[in-house]
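Every protein chain of the complex appears in place save one, which is left out.
The first chain written gets the first letter, and so on, giving A, B and C; residue counts start at 1 in each chain.
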């Protein structure tokens, strides 16, 4: 098939530049939506940072989010990365937009042990309908930070209401 | 690159045949490992069925596992499918084996509403080191059953202890 | 994020039923588009079957499509599966539609040796904008048929012209 959607019309390559153009209303919109995600509350996840095209979510590593060996369950890693990516996409959309996950793929790179899981989501390419995001997961223990997961996701925009 | 691992040496194509060759010790091993997954307890997930190369996990759909619209969060869908696939792989391995997720990819097909999420994991190809699994997620409401997700995952075997 | 696009509104679960509702114009549309894919000609690929929501493409296994060990290169396997899936999606769309690949993921299950590679693409869920497809690749040698790859892909519809 064709090598691709011409739908993608904005490439966002410089994360540092983005944070500046994010207004308070957009941040509020993200925070309000995040607060409605019951799964994030169940995981004790918090929105650590909301920038333009980039969102960071973190949660405590506890037995309640573990797999059989005490490390964070892959599904929990994915949950945090998925929300981070979805909200990263939302920051670049108009006010009446909502984001839904079309699909995602994750590679788990190391066991997620330690005290805190940090999930960073970032927009790779934003289009009118579809947005491609990348997520990186880190397990943090004191000053140490281990790269535990890398994710690619496709988000679709739809109108709210 | 090469079109593939010669590692995969068992293709498991007929799920119905498998259940029969599953002994009590293997079922017990799966149940014991599942019981140690804190994340499954947090999600109120249950092992519904353990067969040879096929495992079913289910959980109640409640606000505590939701995304912002009340449907099951993609990460929760993935968590259930990942555990179902991992244990499906484990049923075909020797006693001293443990399964870890290398990577997974999921397509979300419909919003997961209703009363119960059912995650079916099945082995597509089992090798000495790597096992490929497929997962299908369904949202159940009364007699209705909606296909909400399809997943492909790669599992790696390692020795316990 | 949300567990999904409500965009997907047609699930196509019974391939056998589909072929019947495929009209000659749609078949012609698929064949005409396929004929314009230079890459398919370069690989000596042929459209073996065009049904509603299901398309089969095949190509000869020769040194010119190999990786370093003489098996079919993963990219060639993907090329055939991608076209099969894209055209499977196209058969369920209106006349003015064109299909582009948003993303795809493939697991390689066994080395693709033998005389012929067969790629079957099938629609899992068709929506107004997005269609999810599954592809299965087989290496054929005489009466033997080895399952060499399983693929999931997301296709997007756009208008031609």
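The criterion applied here is as follows: contacts are C-beta pairs under 8 Å (C-beta built on N, C-alpha and C of every residue); 3 or more make two chains touch, one makes a residue touch a chain.
Keep in mind it's a predicted model, so treat the numbers as computed, not measured.
Between the chain not shown and the residues A:34, A:71 or A:87, the one that touches is A:71. Listed residues B:45, B:117, B:130 or B:151: the one in touch with the omitted chain is B:130. Touch with the chain that is not drawn comes from one residue among C:50, C:74 or C:89, which is C:74. With the whole complex as reference, residues 1-7, 82-83, 85-87, 98-103, 105, 129-130, 132, 152, 154-156, 158 of chain B touch the missing chain. Residues touching the missing chain, restricted to chain A, are 1-6, 8, 11, 13, 67-69, 71-74, 77, 105, 107-112, 124-125, 132, 134, 147-150, 152, 154 (touch as defined at the top).
Not every partner is drawn; the one left out touches chain C at residues 33-34, 36-43, 62-69, 72-76, 78-83, 98, 100-108.
Assume only the chains that are shown with their structure count from here on.
In whole angstrom, the spacing between the mean C-alpha positions of chain A and chain C is 31. Here the CA centre of chain A is 23 Å from the CA centre of chain B. For chain A, the set of residues that touch two or more other chains comprises 82-83, 98, 100-103, 105.
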